[in-house]
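All protein chains but one are shown at their positions in the complex.
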Amino acid sequence: MSAVATAPGGTSAKKQQKNGRNELSDRLKAENSLGQRLVAPAVAIMLLVTAFPILRALYLSFYNYSLTSPDDREFIGISNYVTALSDGLFWRDIAMTVLYMVVTVAIELVIGFAFALVMHRIVFARGVIRTSILIPYGIITVVSGFAWQFAFTSSNGFVNGWLPFIDDGFNWFGDTTPAVIAIMVSEIWKTTPFMSLLLLAGLAQVSEDMIEAAKVDGAGWWQRLFRVVLPNMQAAIMVAVLFRALDAYRIFDNIFVMTSGAVGTESISFLVYRQTIEQFQLGMGSALSVLLFLSVLLVAFIIVKLFRVDLARARGE
Amino acid sequence: MALAAAAVVAGGLLSACGESGKPVLNWYINPDGQDTLTQLAADCSTDDYDIQIQLLPTGATDQRTQLARRLAASDSATNLMSLDPVFVPEFANAGWIAEWPEEWASKVVDDDVLEGPADTVRWDDGVYAAPQWANTQVLWYRKSLAEKAGLDMSQPVTWQQVIDAAAEGGGTVGVQADRYEAYMVWINSLVAGAGGDIVSDTEAGKDAQVDIDSQAGKDAAAVIQALADSDAAQPDLTVSREGTSLPFMYDDNGEFMTNWTFVYKNYEPGDGKDFTQEQFDDLGFARYPRTVEGEESRPPVGGIDVAVGAFTDDLDQGFEAATCVSNAQAQQQLAANDGLMPSRQSVYDSAELKDAFPAELLSLFQESLDAGAPRPKSAYYNLISGAIQASWHSPRSVDPDTTPADSAAYLEAVLRGEALL
Partner (left out) sequence: MKQKIGLVAGVTLILAWCLLPVVWIVSLSMKDAAAVTNGSPGFWPGDAFAGFDNYVTVLTEDSYSQFRRAIVNSIGISLIATTLSVILATLAAYAIARLEFKGKKLVLTTALAIAMFPVVSLVSPLFDMWRAIGLYDTWAGLIIPYMSFTLPLAIWTLSAFFREIPWEMEQAAQVDGATSWQAFRRVIVPLAAPGVFTAAILTFFFAWNDFVFGITLTSTETARPIPASLSFFVGADPFNRPASLLSAAAVIATIPIVLIVLLFQRKIVSGLTSGAVKG
């Protein structure tokens, strides 16, 4: 799971009005140094595990370096990048990853919004709903993957029996399309609650007066939804989409558990994993790591541009 | 950070060695025959050390990954490991497993050891492991199904005959065609059975000669295509593994199934098993099917070799322990309890084995091991196997006209480092 979009810090610490210039500047200096000291450990830990390794990956990506024959390590310039970027598998995995991202986020948005609407209106059983909706959120992704994998298998599952138009012996993991559907179901099941809670919070921000006013003006339910409710919770939707999309783009656990990347279900994260951890091709794996990192930045950039997410506003600045 | 350091200490303490300060030799085992292996570990523990079992995941590829990760980290606590023979060259080449000095090597590779298994532990003129058991595949089938289809099983049969007979008798054909190591095993045997090979000159490492784009490759692809297109294909063909085809044997009309030696013990009636004696009597076995008419079949061979980690402190303890867990007595237990066949001739001749298995089956196993087609012996085996699996999966898309050629081009590119695997 990724982090959550919260909005800290913005209204913080407007400098208190103080009398006397010296006192003010001393106090500011002390505040500055205290602030930096307080954030330093957190920043150090965050960078230790991200900045340094990604720089090392950048360095290794220019080598032909396999862990099984470490003595043959040699500098090969950008060959790894050329190979990766001209390889059909790389682009197929990128396309597959984008497909996972777009489909799951779109479906989650719709179902999550429907859930949020229900939760917003109900006055009974709130605790029960809240509890149940948090279980998929908290459950281990690997467990969700197993639960759905077993559900879809013909030997021990129930899905084939429940779906009238599916043969009882149908093998969901034998072909790309059904296998991808199974993986998406697990992914969507687990993350829709998160989406619906974010949207619920957004829904709570929409003023009832505006909705009432629209009602008085004779707007129907759909009109109120699209003209009043949705535009007024745009920020919440965008933040939810951005975070979920970047999370979905990194999809790995469900694929690992459900298909191990077989029948063309592999994502870009899975490709990187295979190259580095299974094949021990640290050089090529590092190049792919760097490309994955860059592609995440690109996806984030596109989403922000496309949906005009105001990050500053999301951050509350 | 202090707390983190404390955690390291705590983690370290929790994993510290056993009672009374005796050193512990960790033996990483694959899950087949787990109970017997646990017993062997206890029996082979001495006053100087205890052997402790560490379980590896299912599947040869995952097992390799786990071991390689530890060894790449120069782990001194990886003392013994059960290795699929195909990974011995890679591990030896990387300097991860210790070469056996002559005094020990002569004990584990002597005249009693069958030539096939003995060859798997040799690399670069040295011995790098002890053959523990030898595996091979035969054709298991439901006698009533073969009868119904009128297939004479006393004569060598071809894949095409088996597929046709299964379809005619309303049965199925069980194989291993998921994208994993056993699919490579199947392809390798099919190609060898047509008189060809996947790669040759493997000593050249990455410059090995890729041969799969050949008539033999086409013949192999034709078999896979024939099964995939036939009614006899099991519904989960594309993800079929050793275990998935087992239930088909006594389902409806039954099946023909190429599978390892453990199958016999699997169906033998006994504690906690649902199979009846009548069903068991209906179980037949025959030599692995031929790829093409008139050419001897080349059954898959496998098994387990026990290697000693190169980074352990006391190598001699490792050699001693590895020798003990792979000696004739150990092999006898593995065979009798788990159907994992010995790599020593004397064990086949022992009374225990003759009690546990019918004589014809024992001789079929030996015949299959002798005629077996080993997989390519290369330090880059992992790349070879991965590339073949990638281009031959799914079995439903295999086409004799394109698959062998495509896979040859892909394998060459992968070996040259010009394509992603």
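In order of appearance the chains are A and B, and numbering begins at 1 in each one.
Following the convention adopted for this analysis, a residue touches a chain if its C-beta (ideal position, glycine included) is under 8 Å from a C-beta of that chain, and two chains touch if they have at least 3 such contacts.
Just so we're clear, the structure is a prediction, and the values are computed from it rather than from any experiment.
> Tell me which of A:Ile76, A:Leu89, A:Ala151 or A:Ile166 is the one touching the absent chain.
With A:Ile76, A:Leu89, A:Ala151 or A:Ile166 as choices, the missing chain is touched by A:Ala151.
> Which chain B residues touch the hidden chain?
3-5, 7-8, 10-12, 14-15, 26, 30-32, 34, 38, 54-55, 57-58, 62, 66, 69-70, 72-75, 77, 241-244, 246-247, 272, 274
> For chain A, which residues reach the chain that was dropped from this view?
1-13, 15-16, 28, 30-36, 38-39, 41-43, 45-50, 52-54, 56-57, 60, 111, 114-115, 117-119, 121-122, 125, 127-144, 146-148, 150-151, 153-158, 160-162, 168, 189, 192-194, 197-198, 200-202, 205, 233, 235-236, 239-240, 243, 246, 249-250, 252-253, 256-257, 269-270, 272-273, 275-277, 282, 285-286, 288-290, 292-293, 296, 300, 311, 313-317
Note that only the chains that are shown with their structure count from here on.
> In whole angstrom, what separates the CA-based centres of chain A and chain B?
Distance between chain centres, rounded to whole Å: 40 Å.
> Would you tell me which residues of chain A are touching chain B in their complex?
64, 67-70, 79, 83-84, 87, 89-90, 154-155, 169-171, 173-175, 260, 262-263, 271, 274-275, 277-280, 284, 288
> Residues of chain B touching chain A in their complex?
61, 65, 68-69, 72, 90, 93-94, 178-179, 235-239, 244, 247, 379, 382-383, 386, 393-394, 396, 417-421
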